[in-house]
Structures are given as C-alpha cells and as structure tokens.
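Only one protein chain is missing from this complex, and each of the others stays in its spot.
Chain IDs A and B follow the sequence of writing; residue 1 opens each chain.
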Amino acid sequence: MKPARFAYAAPDSIEGVLDALDRFGDEAKVLSGGQSLVPMMNFRLARPEVIVDIGRVGGLDGMSVVNGSLTVGARVIHARLEAPAAAMPDGRTEPLGGVLGSLLPEVARFVGHLPIRARGTFGGSIAHADPAAEWCILARTLDAEMVALRRGGERVITAADFFETVFTTSLEPEELLAAVRLPILGDDWRAGFCEFSRRAGDFAVVAAMTAVRLDRATGAISEARIGVGGVAGVPVRLPDAEATLVGEVPGAELHAAAAEVAAGEVDPAGDLHGSAAYRRDLVRAMVARALAQGAGAPG
Amino acid sequence: MTEISPADVAVPVVLRVNGTDHRVSAEPRRTLADTLREECGLTGTHLGCEHGVCGACTVLLDGEPVRSCLLFAVQAQGAEIRTVEGLAGDDGTLHPLQEAFWRHHGLQCGFCTPGFLMLSTGVLETRPDIGDDELREALSSNLCRCTGYQTIVEAVRSVRDAAGA
Partner (left out) sequence: MSWVGRSIRRVEDPTLLRGVGMFVGDIGGAAAVRFVRSPVASGLIGAVRGPAYTIEDLDADGVGNIEAVLHRPDYVRLAQPLLARERVRYVGEPVAVVVGDTAAEAEDLAEQVELDIEPGPAAVGIDGALAPGAPLVHPDESDSNVMVAGEMATPGLAEALDRAHAVVDLETVSGRQAALPLEARGSHAVTERFGGRTTLHASIQAPHMVRTVICDLLGMPEADLRVVAPDVGGAFGQKLPLAREDAIVVWLSRRLGRPVAWIEDRSENLMASWHSREQRYRLRGGFDAGAHLEALQADVVANVGAWPCYPITWGVEPLMALAELPGPYTPEHYGVRSRGVASHTCPMSPYRGVSRPAITLALERLMDIAAARLGIDPVEIRRRNLQSEFPHTSPTGLRHDEGTYREAMEMAVRHVDLGAFRSRQQTARAAGGSQPGIGICTFSERTGYGTPAFAARAMGVTPGYENVELSMDPSGYVTARIGASPHGQGLETALSQIVADEVGTDPGRVRVVASDTDRTPYGWGSFASRAMVLAGGATYLAAQQLATQLGSVAAEVLEAAADDIFLADGRATVAGTSVGVEIAELARIAHHHTQRLPDGAAPGLSAQAGYDPAGTFSNACHVAEVEVDPDTGGVSVRRFVVVEDAGRLINPMIADGQIRGGVAQGIANALLEEVVYDEDGNILTTSLMDYLPPTVAEIPDIEIMHLETLSDATVTGAKGLGEGGTIGAPAAVLNAVNDALAHLGVELNEMPATPERVREAVRTATGTPAG
C-alpha cells in the first residue's frame, strides 16, 4: 500500500498552480489536504503522474461574506467550519451567525474524525465529489457556486452542473477549484441535516439536508430544498418531495408525507453498505428527521 | 516556472522532528510515516492501515494531530513535527499521558499506543478543558483492538482532570 511514483510541484502562487495545471493537463492532480486523494493513491486506485500541491499557496484559505454569499476558500480545513468566522463586508472578521452559521458546524461534525478535519479541506472534498460527502450534499442542496480558475480565466459552475458522477466533476484538467460560494440563508429559513453511518466518523450510508423558507405571515413553507447523498453517483435534489412541502405548514405529518415521497423519488443502487430498499428506508428516516430538526421539533 | 521534482529521484527534505532537524532524501511518493520510520529512525510511529482509518500513525504537525500515512514527506517541510519519541522529558521522565496510560492499563499490545498518545496530546494541548462527550468523540478517531477503549478514555480524562485541578 505504497503509492505509485509521481512528480511533485508545490507552487507558491495561484499563477504557479494554474501554469502547472495548464502544462500537465489530465496527468496532474491537485493535492489539497489529501485526506481523500492520498488513501486512493496508497491503494493505487489513483495514480496521477504529477501532483500539484496547493498547500503553499496563499489566498486560498479565506472565508468572507460578499453580496449575500459566504465564499469559502478551497483550502479552508473542515475544522474551521466547526466554528466558522468570516471577513464581513466592512472588513472585520466575525463569527458567522444566522442559519448558515448554525448549519455549518452541525454538518462539519459529521466530517470524518478530528485529524481528518485538521488536514482535509472544504474545496478538496467538493472536488473529490464523493456522493455521500457532507459538503457535496450541502453544496447541492443550497445551490452553491463553484469558482474555477484557469490560466487567464475564471468561470462559475453551479452545483447542479458541477457534480457529474462518482468522483467526477465538470472541472477541466487545467482548472483549479478556488472557492465555493454558499448563499447566506435569511432568518426566514430553517435548515436541518441528518445522516446515518455505520460507525462514528464514517461516510454516510445516506444523509439528507433540508432547507425550508417560511412565509412570515402564514407560517407556511414558501420554498423548500431537500438534498440527499448516498443514493446516486452524485448528491441529488428531490423536487417532488420539495413540492410536497411548499404551501404547507411544517409539522410531523407533513414531514412524514414529504419523507415518503422522497423515499419513492430516489432510485439508489445497492452496495456493500446497503441495498436499494434499505437506502430508501434511510432516505425516509433521514429526510423526516432533517425536516424535524429544521423545525426545531424532535424527530 | 514552478519547479517540478521528478518522480523517480529522491529529493532532499529537511524535517523538524521533536525539535531536531533531520536532513533526509525522499522520493515525492514517500509518506511522512515511512520517512519518519525509515529515514529518521523513529519507528514509534506505527502503520496499521495506510489509508487514514486506524490512526496508529498519528503525529502532531504544528500542534494538530494528523495521519502521517496521508502526508508526503515533501509536504511536511517547514512544519514542527512531534512524535511519540518526543513525549518523555529529556531526563526520561514519562509524559503525564504516558504515566496515565500505564496506570490505567490503557494499552495491551502497544501497537496503537503511540497514535493514541499523540492524538490525546494534541487534543489536551489545544482543548485542556474538553468535555467528556467531546473527548470521546475525539478519541473515536483512532482504533485499538485490545483494550475495548475504556481504560484509554479513563487515562486521558485523568490527565485532563489533573491539569485542571
């Protein structure tokens, strides 16, 4: 379990990284925290010719609030999202409050274990694109925007377009995922996250995130998002289940109804950690609980 | 132009381990764990899985517990690395955690022990007043096959409590 040989570059600037990616194209792989990539290299399931280590690049590890979005630099480690603080529009760094400020720590604690969170990065997890990874589910549920840089250019990719299949994204070989923009959810949003894993710190068998917006006047749901991981090659949104919620007032019966629709809406494949039928059962349970958590009611 | 280290050539690497500089050479693919063990002669850092699950290879990198099997030596240049060999005092006095693991029977075969010691050292140094539940959660990072964990938890808790007393 030793990795195959690779050439190694550790540029100290974004330009250097982009140059290296431009030069080596699909022979190269970006190394960020390495907590997903290196295990695959040790198993020789990944064998890049060239590793481009972004660990010495400044400017990729910031968090800031701009135009109603939280921008998370690619190299922000998971541990920082357990107590997120960001540069505000006025330039001061403050703990992130609000719905997103509570949601991120809630999700972060499910990411691996402490040493993994001390080293692994938000951007690395997104670019690795494991369909059961917490940050990928969050990005998909909240319609995050991925900021990709290439030599001489930048493009923004929506989460829906970013995740293509297992471990595969729409990033081009010469592109670097530099940051992810998450919408700051207003106070009228309620979010929940629930996952089932076999052991503490394991990847989820199934995880669900829900976010609903409440009409202040009626208390009914005006907008709903349900994202689920562990049921397809990418984290998925469940529009039918979302539609069940819209216009209704949150409550145990409504949550159960939406969860039932969600269970029918997914089409998982079975594997070692759960058959298709079992994963549907988990979707039902996780969606109901995430909704209940978001509503502040016991699951 | 960014410098590229070729794949099949060992490059010079300086690793600062337990306060001492080790000048070694390592192919880019060489992990920090293998380099510590084979180039620095520090075999207390053990390899139990080489894919980041068991934690036997845990060392401190700039004070944070990390899996040294998931880091390449070339990445660790410039960092302060601490391993189990650096825990005891210069005069050989055991570190309080080493004493506590001994007193509480927190080890049997001893293979996971260096990893657990470094994990708990990192945790207690950064969060000396960590709560019981959080401590358990932190210790769930590593695997032990012999003890059933209870005595490891008790050992670490006792050091936390003694420091806070």
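Throughout what follows, a residue touches a chain if its C-beta (ideal position, glycine included) is under 8 Å from a C-beta of that chain, and two chains touch if they have at least 3 such contacts.
Note that this is a predicted model, so its numbers are computed, not measured.
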Chain not shown: contacting residue from A:V38, A:L176, A:L282 or A:A295:
A:L282
Considering the whole complex, not just the chains shown, which residues of chain B touch the missing one?
27, 29-30, 34, 37-38, 42-51, 53-54, 56, 83-85, 87-88, 94, 98, 101-103, 105, 107-114, 117, 136-137, 139-153
Note that chain A touches the absent chain at residues 1-5, 43-44, 196, 198-203, 205, 263-264, 272-278, 280-282, 284-285
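To be clear about the criterion, only the chains that are shown with their structure count from here on.
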Give, as an integer number of Å, the spacing between the C-alpha centres of chain B and chain A.
29
Within the complex, chain A is touched by chain B residues 1-8, 11, 27-29, 31, 34, 50-52, 55, 58, 61, 64-67, 69-72, 74-75, 119, 123, 137-138, 140-141
List the residues on chain A that touch chain B in their complex, please.
1-11, 16-17, 19-20, 31, 34-35, 38-39, 41-43, 49-51, 53, 55, 109, 113-116, 118-119, 200-201
